[in-house]
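Just passing along the structure, written as structure tokens.
With one protein chain withheld, the remaining protein chains of the complex are depicted in position.
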Amino acid sequence: MTVATVEQAERPAAAVAKKARRRWRVTDVLSLAWLVALALGMLLLPTLLGLDDQKTSAAERLSGPTGAHWLGTDNYGRDLLARALGGARISLLIGFGSVAVAALIGVPLGMLAGYLRGRLDATVSFVVDVILAFPGLILALALASFLGASIANVMIAILVPMAPVFVRLAKAQTMSVAGREYVEASQVIGTPTRSILRRDVLPNIREAILAYGLVSVGTAILIEGGLSFLGMGVPQPQPTWGGMINAGRVYLANDPLLVVVPAAFMLLTILSLNLLADRFMSDAAAGGAR
Amino acid sequence: MTAPVFALEDGSVRYGGAEAVSRVSIELRRGEILGLVGESGCGKTTTAKAMLGLVPLSAGRLVLHGTPVGVKDRRLRASVQAIFQNPAASFNPKRSLLDSVAEPLRVHGRGTPEERRRHALAELDRVGITEQMAGRRPREVSGGQCQRAAIARATILRPEVLVCDEPVSALDVSIQAQILELLAELRSEQGLAMLFISHDLSVVASLCDRTAVMYAGRVVEQGSAGAVAHDPRHPYTVALQDAVPTLDTSAPREARIRTAVGADDVDGRALPGCRFAALCPSVTPECTTSPPVLRELAPRQEVACLHPYSP
Partner (left out) sequence: MTDSLLSIRDLVVEFPTPAGTVRAVDHVSLDLRQGERLGIVGESGSGKSVLARTAMGLTRTRAARVSGEVVLAGHRVLDLGERRRRALWGREVAMVFQDPLSALHPITPVGEQIAEAVRRDPTVSRKRAAARAVELLETVGIPLAARRVHARAHELSGGMRQRVAIAMAIASRPKLIIADEPTTALDVTVQARILDLFDELCREFGIGLIMVSHDLGVVGQHTDQVAVMYAGRIAERGPVADVFTRPGMRYTSALMAAIPRRDTTGQSLPRPIPGLPPNLLDPPPGCRFEPRCGYASARCREEQPPLLPMTGAATHEYACWHPGIREVVA
């Protein structure tokens, strides 16, 4: 039984927002649908349709959408849909992978720094400040060119500028939670610090971190796209969205699909991630009680 | 007079440059509730935190059963527990009340998860929380029910000392009385030594056995609750008691002492002598030179004043 109070009633905007939070909005559904479709597509379609992103064919090059090639072919006659899905594999792998590692490194460090303060905080913050002094994209470029082109190296190039942001976010969130009465109550009970961090702090900063994480995946995909576009990302013959856009540039006037297809995939993917992140953000802002 | 179960001896706490609490001694005895009153900024909450080991002492020490204890001492945690001002905020919003109440058992390694669950349910039942309510999250129950759960959590380890930091200030009057009743029961049934912090003099007068009054980080008066309520001796205590609006509409409404306008603008801690000197109607030059010490005016009634009020 919830007690309906006048205080709750007097803020109808908040009440309505609460209801909206519980229901999935259209944008949430569509975003999720796209991502699921993309994931399923990249896993199943190649086998189902017998797609091959490597198969070249001089005869079929630069064709528009046909029965055999739903989105057409590129200048080597390779199926665009197949290549786009191949690019999806790379992008999603690098996107989620680098963010996951960045978070796994950054969040615990941030939590410790925010909760324990003192010298640990001072050291961690210093390192974070130094890394963040470099513009992220430039740093990623520099690292990518230094390390050489491979999936692992691209992931490293992306997560190095990204991890410190997770540290800062986790630290700020932890600091705001650590001051609350229930953390004090746990301290009074005698709960050891690691327990407090795991049970009292982490579950209550989860939403904010998740929201930021989703946005970061979008950013990572964008950076990966940029690196591939510049030729410093994952090397050929692996299809990548950025690489496809770069290669398709010269054909833009007559065969725009070579650019439009990878660009559209990238746009829809990043947009979906951002819209889903929005939903988590509003959950976090409302106190994450759900 | 029995020895205190738990005491703060001559404790001081520094926050930044200023001394939030200066040489305060608090003694908590078994089966006795000591009320600690004062207005905002007087240091009562800081004193409570110091006694709970949440903030370090810059001077003085904590003594449990006659032996000094450190802030990180495990014995402190098992023997001294607390309930806080905002009932819902003192619980993790993501966990059920039952989980939170069982937590102290888990932390101190008592029993299996199933035993802990049963023990927690029993404890909650004693304070009037049903099993169904126990499974809820703090936001889903009322303030009064949350505070009862907080009491269950605090007493589940059978501590000897309970520190209550404004436990009823956030509750409606009709619910306040329920919680006060519960606390009084704990005193008599479990023989708890309790520290009850409040800004509400009426609550303290009706519940507590003894009262200590704090002003600007110092204890200015200490005595039986009745004496402090009806026969206050320190000018600040007199002003405090006079300021409380009484429901007794027949009584003559003549304030004996009123603090000056802008009382909450004055920082008593900056003064070298008595910290109330800037606002006190009976101030003399001696008051500004050195801080008065707590002197016994009557058995177990102490006042820190060079010119205590006499009716």
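Letters A and B mark the chains in the order given here, with residues in each chain numbered from 1 onward.
Just so we're on the same page, contacts are C-beta pairs under 8 Å (C-beta built on N, C-alpha and C of every residue); 3 or more make two chains touch, one makes a residue touch a chain.
Note that the structure is predicted; figures quoted are calculated from it, not measured.
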In the whole complex, not just what's shown, which of B:T2, B:S40 or B:S310 touches the removed chain? B:S40
Specify the residue from the set B:R61, B:R139, B:R258 or B:R295 that touches the hidden chain. B:R258
Going by the contact rule already stated, which one of B:V220, B:L240 or B:C274 would touch the omitted chain in the full complex? B:L240
Touching the hidden chain in the full complex, which residues of chain B are there? Just list them. 39-40, 142, 144, 172-178, 180-181, 184, 199-203, 205-207, 209, 225-226, 229-230, 239-251, 253, 255, 258-259, 261-265
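We adopt the following convention: only the chains that are shown with their structure count from here on.
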If you average the Cα atoms of chain A and of chain B to get two centres, how far apart are those centres in Å? 49
Chain A - residues contacting chain B, complex: 2-3, 180-182, 184-192, 195, 199-200, 203-204, 287-289
Chain A-facing residues of chain B, complex: 52-54, 74, 77-78, 80-82, 84-86, 89-95, 100, 103-104, 107-108, 137, 139-140, 142, 150, 153
